[in-house]
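To start, the structure itself, in structure tokens.
The complex appears here minus one protein chain, its other protein chains still in place.
For clarity, chains are labelled A, B and C in written order, and residue numbers in each chain start from 1.
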């Protein structure tokens, strides 16, 4: 499904945002990517939806190679992927319903089907009562849930979730995790970046710990708390 | 310092974002505002820096009354308040240093003094190495810390922090809390909205719990976990 | 100074916007300048044409010098008459010969001078319309000793009609061009401010006064206005100079014209920025709940 070989990402010369990454993610896996602020979680996910390209190495997602993909193919890659962005990236001039349905409109889904699917997904994230609200009329947590709904509505093969619970309360966090686990159970690979280590620590899923741009841990075992401390 | 009397906020007719709020906040207090996603925390803080005005009732901050404040006076009120915004609100066309120093430039602080203060504050939030980066070059957590630095650099009388730890890891969360406590110790009133109930639950500070726009708890005692559950 | 620094960083950070504003202003001012030049020359032309408008009063042949003198005095005292010039029989013949030019040979076949003496009557500007011409002519015609009156009725009527039409078109175009310029420039600036509305909002939230936020925009607008005005009048002057030698005094352009263009540009920049930025400052207190954009 996703393979990353010997990949570096360098934003400024000599400064590695990601260094020597090697990863293989299979169909239907559930993976946590964790690590301290600024370690490179978002950058890793951006590689996967080909928002950026590796400075060195190769990223292969759903059969598309980062070294040979054409401009025209990128939209089709992205349609196979659902992304929950850390900064939501909502269309400011569309209301909640339109924001979610937009993800289906780009794939030319029939109208009726769009409406049905969108309404269901909005209900899943408990936002039915806000369907006519514009992003600026929503609270931080509500916006985050819109972003989640937009990623889920397309029932993607791969779901990239960048801190999907950063702006919601513990109760909502639990619900969102359930949602992600559900969709994973239906066969979607879920890769979730999070800094909430207590969420991850004792989970039975695969956990990738990034620090200073390098993968320092890739395991299904429990993580130790010290992993975030400065002096590792 | 801050008084709120019988205040309602109604965005859409008949739908209360805040209802019948009565609060009194003294000089130098440290207060958590907590509650589930969309309960009205941000709205409550926006009342305090007079970004919105109450539909009913009266808000008094640092001697300015919401019913009688003049357009011209608002900037001066805001200079007494430091705000950490939930969505950061960084100036996209200025680098980190300029973003933080902007808060001082508007008050016509001498240049030398600005540089000194800004550099110190940036160091406090561990971002010295990123001082030339623009917001789009920063990770979510880093942007949040810039927003924190901008609020702190002016050494305000009142600090409003809207989920200042939503995008950072547990270690950074601790550091930021320490920072807020330090500034509180020097006499600044700190009002921090957060949904991380485990951060708040056992803290010795005053805690205000908002739910569906109403204050349902205002106490220094420990909070019960159930407070976030749907069926309170 | 901080505001100047901010203005220059605004211009350099937002080159696209600065360029567009400059371009729109330049275009508007160029057209405005063209219009001014055309108008000035149109009026010069009209003035020249109207200078030629006058009344000729042909006299009976047997008038004495005294009678002519008193007739001249009578005509001069009419309202609207600026000057009365006597043209003798021989002067008239000489002039006719000149007018004929190459064909003048055939005058040699003439044995007597059949042309009458006359008065050329010049009128004040405001009396050069068909109505006044007619009424004055009638009065002169009624005087004893005056044989016939000519003032080119048809020609005066045509001139009057053409002038009215041209001035009308000029006025309408002037109104359209001026208003369009102001509208387009103000809205373009508004657009550039619109693109920065988030930044303005953030500045307000951080405690910047309205003056602090507006000033850099005003300075930007004025700089762009001056530059656009300067370039527009520069280009106009350049084009004029290329052809000046060949145009003779057919078209005239004065320095004031260029100054007007630059001043208009500066005003456009200032006023445009002022209005635009104000629009994007937060709703003043008392109005409902803000941010609804």
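Keep in mind that, in the parts below, a contact is a pair of C-beta atoms (placed from the backbone, for glycine too) under 8 Å apart; a residue touches a chain by one contact, two chains touch by 3 or more.
These numbers come from a predicted model, not from an experiment.
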Any idea which of A:5, A:53 or A:205 touches the chain not displayed?
-> A:53
Among A:31, A:44 or A:103, which residue is in contact with the omitted chain in the full complex?
-> A:103
Spell out, residue by residue, where the missing chain touches chain A.
-> 9, 11, 49, 51-53, 55, 69-72, 74-79, 81, 83, 85, 89-93, 102-103, 105-108, 150
Could you list which residues of chain C touch the chain missing from the display?
-> 16-17, 19-20, 23-24, 26-28, 30-31, 34, 96, 102-103, 105-106, 109-112, 114-115, 150, 161-162, 164-165, 168-169, 172-173, 176-177, 180-181, 183-184, 187-188, 190-192, 194-195, 235, 239, 242-243, 246-247, 250
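We take it that only the chains that are shown with their structure count from here on.
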Chain nearest the global centroid, as defined over all protein CA atoms shown = B
Among all other chains, pick the one whose mean CA position is farthest from the mean CA position of chain A.
-> C
Distance in whole angstrom between the CA centres of chain A and chain B is 28
Here the gap between chain A and chain C, centre to centre from mean Cα coordinates and rounded to Å, is 66
Go ahead and note the Å separation of the Cα centroids belonging to chain B and chain C.
-> 61
In chain A, residues with contacts to at least two other chains = none
Two or more other chains in contact with one residue: find those residues in chain C.
-> 291
